[in-house]
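Step one of this worksheet: look at the structure below.
Of the protein chains in this complex, all but one are displayed in their positions.
Our next item is chain A:
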Amino acid sequence: MKLMACPLNGPRNISEFICHGEFHNQPVPENTSDKDWADYVWLADNAAGVVREWWCHTPTNYWFIAERNTMTDEILRTYPSDDLGQSKETRS
């Protein structure tokens, strides 16, 4: 059993969580070209290394941010999305 530390519920079985993919800032629809919008919808960095993602603890429907290493399958850090702070301005 692999554990993930939920910022709300503490360590839980990873089967209780769903990964919702890379953290991206949504572009503003009014001033985004069709191509850029399509890129935002479909493309992924899919990095081999440290990634920053949205995860959800499904029994409590609590959404948060996790940083993990896709090469080693290590979970490095989990925190509430409020803590994204200044880095929120740049796309992960």
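One rule holds for everything that comes next: a residue touches a chain if its C-beta (ideal position, glycine included) is under 8 Å from a C-beta of that chain, and two chains touch if they have at least 3 such contacts; residues count from 1.
To be clear about the criterion, contacts and distances are computed from a predicted model.
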From the options "N-methylglutamate dehydrogenase subunit A", "Putative ABC transport system ATP-binding protein", "MoxR-like ATPase" or "Branched-chain amino acid transporter", the chain left out of the display has the UniProt protein name "N-methylglutamate dehydrogenase subunit A"
Out of A:3, A:38 or A:76, the sole contact with the unshown chain comes from A:38
Omitted-chain footprint on chain A covers residues 1-2, 14-15, 18-19, 21, 34-35, 38-39, 41-48, 51, 70-73
